[in-house]
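Notes follow the structure.
With one protein chain held back, the other chains of the complex are shown just where they sit.
Let's turn to subunit A:
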Amino acid sequence: MVQKRPVKNVSHYSDKLIIKGGKIVNDDQSFYADIYIEDGTIKQIGENLIVPTGVKTVDAYGHIVIPGGIDVNTCLQAPHLGMTPADDFYHGTRAALTGGTTMIIDHVVPELGTSLLAAYDQWRDTAHKRSCCDYSLHIDITRWHDGLFEELEYLVKDKGVNSFLIFMAYKDKYQSSDTQIYEMFSAMRELGAIAQVHAENGDIIEEEQKKLLDLGITGPEGHVLSHPEEVETEAVYRAVTIAKQANCPLYVTKVMSKPAADVIAKARKKGMVIYGEPIAAGLGTDGSHYWSKNWAKAAAFVMSPPLSSDTSTPDYLSSLLSCGDLQVTASAHCTFTTAQKAVGKDNFTLIPEGTNGIEERMSIVWDKAVATGKMDENDFVAVTSTNAAKIFNLYPRKGRIAVGSDADIVIWNTKETKTFSAKTHNLTVEVNIFEGMECRGFPVVVISQGRIVLEDGKLNVTEGSGRFIPRKAYPDFVYKRIKARGRMADVRGVPRGNYDGPVHDVISMTKSVPATPTTRGPSCPGKTPGGPARNLHQSGFTLSGTQMDDHIARRTTQRIVAPPGGRSNITSLS
């Protein structure tokens, strides 16, 4: 496919910058040093750097200097019922930069009937024009079929996509059966890609939705009632089981509840290669708001899996994040205006799903986990940036302050607080689910591609300056172990001689009747196997007794002489 998008004008990389006096924090260590940036790349790190004259100096004294955040879960373009999200690539990435996030990975959601490639191109076109920061793309597999493997292969090998999302929910729309998920996981492993799952049991959700609507519950509380935690937990458990069978690494997007997080933590302890991603909303707020008397407020929280009604959930998730049981924080930013949400005012199943969080993500993690003493600044860098870069193969270009890395750098104020409000946020939606929340820790200076985009509270972004960052297959962080296991996992049969005893006769009828193509999908009624077969061994014919070749030694098998229905003393089963 011909690349029609013009190559980015790189004139704005000419900025030369020196960041002085700050403490550099990577995921493995912190140290005091200055950073010299030229052409969008980190050129020198150290003290008393020799730099050309006329370089702009950024004073980081008293602050920490961290790799720019990476938000690996945004939906800035995916339409819902024909409605595009209120925050598109421009507004979304602006908000991201304001919050200290210098790269996003957005989800390409192909409409049913559209090819993955076409959707990918469409996303690239829009992002190319609108994005203010570097970006990459996940592709959601909305329907699996046989011909898709070639498309995936093409995307992985030629288009720089190494991660795909699979849905276990949204019945009759995006949902895949276990068989399909197994096939997809196997395909992912073959291609060296990351399988992401949206883990909820769509079958149960649909039944619960019907039940609730029948009960006359139509408000947003119906959303959380029909998506109970168990349904999320069950799907995570199943995804883990399938991934284990397929020997495929697994990435669970949007871990929203305690039991779901526990399943991931346990699976890791059993040696699974699995990653869990809590999101800003799950870490910063809870599901009690679904019962708000204010419809617009309640609806603003609608997303899947829903926020847990258990108010201890955010605390629990940040603890697991701190100890490494969960690895990545994202935002799952997908916003709809109140008017758009109001499409579901009489039926909660029609409320478009998604919350904000792209701007607040890093501050929430700092406030809930670092400021409370659960994690240190290095862990903070790991869960907001480095781990994501490693899993999705962006490391060390992204996710680290090192010579040669991209100059995506954030100077982070750890002392003061900032209050979130719909009045001051950089989004287009009129509701902010974190309204009134005061957070310690926020960016004072944000540098994207070597250019200062946020300084003194002022945003200075350029629409369309974001570059697409291609990602290679087989990220080491994920696949080293998988490869080794692939070699180990050979199963072998038992070498035995052929069984040569009597065999019961059956009329030709196989056990594996051609199956309904998918379970969990529509089923086909009325399969009638034939009637009972006549048991030919009830006849007088028998093989027992001496045979003419009895003196010939058999290989390893024993001859089982077993007249059916009778007793035989020869079956030595020891």
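A few notes on this one:
Keep in mind that, in the parts below, a residue touches a chain if its C-beta (ideal position, glycine included) is under 8 Å from a C-beta of that chain, and two chains touch if they have at least 3 such contacts; residues count from 1.
Note that in this section contacts and distances are computed from a predicted model.
Look at the chain that isn't drawn here: its UniProt entry, checked against "Acyl-coenzyme A oxidase", "EF-hand domain-containing protein", "General transcription factor IIH subunit 1" or "Dihydropyrimidinase-related protein 1", names it "Dihydropyrimidinase-related protein 1".
Touch with the chain omitted from the figure is made, among A:207, A:416, A:438 or A:476, by A:207. Of the listed positions A:230, A:438 or A:476, the one in contact with the omitted chain in the full complex is A:230.
Residue A:219 is the one among A:22, A:99, A:219 or A:399 that touches the chain not shown.
By the touch rule set out above, subunit A reaches the unshown chain at residues 81-84, 86, 111-115, 117-118, 121-122, 143, 145, 147, 151, 171-173, 177-179, 182-183, 201, 203-204, 206-208, 212, 215-219, 221-222, 225, 228, 230-231, 233-234, 237-238, 241-242, 244-245, 291-298, 300, 337-340, 342-343, 345, 349-350, 422-423, 428, 430-432, 435-436, 491-494, 496-499, 501-504, 506-507, 509-516, 519-521, 523, 525-535, 537, 556-558, 560, 562, 564-569, 571, 573-574.
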